[in-house]
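In this view, the complex is presented without one of its protein chains, the others remaining in place.
Let's look at chain A:
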Amino acid sequence: MKLWKRSIVSAMAAVLVLGAVTACNSSSNNGSSSASSDSPKKEAGGSDSAGQQTAKLRLLGPMTSNKYIKFDERDKYPVWKEVDKLLTDAGLQLDYEMVPSEQYKVVIQTRMASGSDLPDIVNISALDNTTVLNLAKQGVLLDLNPLIEKYSNGNIKKMYDTEFPYARKSTTSPDGKMYWFSDLHKKTYQGKDPAPVSLTMLLRKDWLEKLNLQVPTSAEEYMQTLKAMRDKDANGNGKKDEVLVYDPSNFYGAIAQWFGLGTEITSVDVENKKVVSPWYQDGIKDYFRYLQQLAKEGLLDTSLIGATGEQKQQKMTENQVASLSDYNLETYQEPTINGGGEFLPLMPLKAVDGITPAAQLEPPFLVWQKYAITKDCKNPEAAIKFFDTIYSDKYAELLYWGIEGKTYKKDSSGANVYIDNGSDEELAKSGLVPGIKLFGDTVFPRVQFANLEFELSRVPKYKADNELNVLNYKPYFVNMNGNYLAIPDDKQLETKTKILTNLSTYSSELATKLALGQKSLDNWDQYIADLKKLGLDQLIEIDQQLLDRYNSIK
């Protein structure tokens, strides 16, 4: 009898545990991320109260990681009501599955690779081009061009062909098809001129004034200024610890462009439609000589080479950074300095006779992220309707600027500027956010008509002046070369990947060692021979082909 009792008790315990598990599971499943926009669920082709046809779509994307402004609470935000109205008017009923962004990459990789039970529209930005093109080849992703031709009301074409003529070039696959929609961004000045911002060397303005130093006008003067800041103890802590934070392992630091160098192993010279490599450019040896001097003088902080963001932040917080390479309009570094400080963006400085210093610009037009329609989409017409809604002027306004009078206003020149409604925490309470904060980077593509006027209105005059000076500056290189290259085909991609694996390692090691003087410039021919052996020339050739194809796509 005792055994019976015991087995019954243990069986009951097991049932209890399992029961608890199932109960928790089902209750939480209902109340969470996969919440429908409307409570009554209708099948595709059903009709809503107004009698209009509604179509149901399932969307999968990452959640925004903002602690205060959450997509789950979208209904309390005025901007969402407007967007929701646009979608309802288009006859769409959307079912969202939002996955935490930190987890999204793994989730999307497994889901797409398994290829079963896919949502209609999915954000596949986390997948690289090879994976995406393979999925397209397997038929998991639909070719969008015929669908656009057949179903679109013209919005998509207007944005892609008129407003953002660069978009097609970056999203047309080698087979001539288009498999994903993208985030589109452009920044203009005075309503029409493209307005690139620059990445440049920033120098402590308050230290210049404190030590009565002139703004340097050449590379040589720049070095002397750094030296003076250190030797005269600009931060006043009694130690000679004022340094330049600069990563010599790549060419992204703006000093490289003073010597006329590109920004990557292969860089696009946009104006001349040519792919160049800094390793072959004239100023390269002088550049390394200059860095060697900086390192020898102890001005370049060698302990930070290859350091993490946190380590660099530490130097910044401790008030030791005299100069660094960053956006000319940045305003996020200054508040982190203990005791405060100001960074002055420098114009490109002359370094070598015969070489005009170049600027490094962020392209004023950006195309990034991927949003695709999958093979499991039963109603492609509705999916295209969704994207027609997204690529409308109204949506673009709601997304980037929000609601006039609430989140943005017009300044005297008629340009949009944001209204400062406080921190994220306050915004979450008042609900006065532009759409981008609430649903940007999820499964809703961004369509951004940014302007320089607002950027300039929130920075000190010396930063604004630098931006206006650099606006039409030539020559320049861009920080995102990939934006000017067409999507490579299988073979090109394979070759590129193969070459880059070894070449980038070799290049960054070589650059670091040359900069620190651990390798001599005397053996230059040997280094170039090594680079050639690793496929540098072939890489330039492929990228040139991609650039040519990019320019040929209409």
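Definition applied: a residue touches a chain if its C-beta (ideal position, glycine included) is under 8 Å from a C-beta of that chain, and two chains touch if they have at least 3 such contacts; residues count from 1.
Everything that follows uses one rule, which is that contacts and distances are computed from a predicted model.
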> The complex lacks one chain in this depiction; which UniProt name from "Carbohydrate ABC transporter permease", "RsbT co-antagonist protein RsbR", "Putative zinc-finger" or "Serine/threonine protein kinase" does that chain carry?
Replying inline: "Carbohydrate ABC transporter permease"
> Any idea which of A:Gln53, A:Asn129, A:Asn153 or A:Thr336 touches the chain not displayed?
Replying inline: A:Thr336
> Mind pulling the chain A residues that touch the left-out chain?
Replying inline: 2-3, 6-7, 13-14, 17-18, 20-22, 24-25, 28-29, 31-34, 63, 65, 67, 97, 99-103, 106-107, 110-111, 113-114, 116-117, 185, 197, 252, 309-311, 313-314, 317-318, 327, 329-332, 336, 338, 362, 366, 450, 455, 480
